[in-house]
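Every protein chain except one is present and positioned as in the full complex.
Right after this comes subunit A.
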Amino acid sequence: MADADATADADANANLTEYVTLVSNDGFEFKILRSAAYLAGAIKNSLKPTYGFKEGSENRVDLPTINGVVLEKVCEYLYYNQKHAESKDVPDMEIPPELCLELLIAADYLDV
């Protein structure tokens, strides 16, 4: 990586919290580990301090297309993925059939 990038990251590091907040469209807030949240491409990009989005400075991401039930499942997946990143033979996460399609759209949007 370029040095400029690294220094920019270091400057912004003061503002980085360990946890970030994801907000669903019906007002639920989920505080999850930053490292887990970064597994979702869209969240990672919006939180990146160098990009200068409002989300980056507030450590808070509003997700106006995702409701609370689905976002909870997304958070569960982010932790599941983080936990099992190295392991083999992990069972797939349990997904209730009625949530499948909504979650599919959300996952596609968040790029997870």
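FYI, a residue touches a chain if its C-beta (ideal position, glycine included) is under 8 Å from a C-beta of that chain, and two chains touch if they have at least 3 such contacts; residues count from 1.
Going forward, contacts and distances are computed from a predicted model.
When the unshown chain is looked up in UniProt, the name that turns up among "L domain-like protein", "UBC core domain-containing protein", "Vacuolar protein sorting-associated protein 45" or "Ras-related protein Rab-30" is "L domain-like protein".
Where subunit A meets the omitted chain, the residues involved are 74, 77, 80-81, 84-85, 87-90, 92-93, 95, 97, 100-101, 103-105, 107-110, 112.
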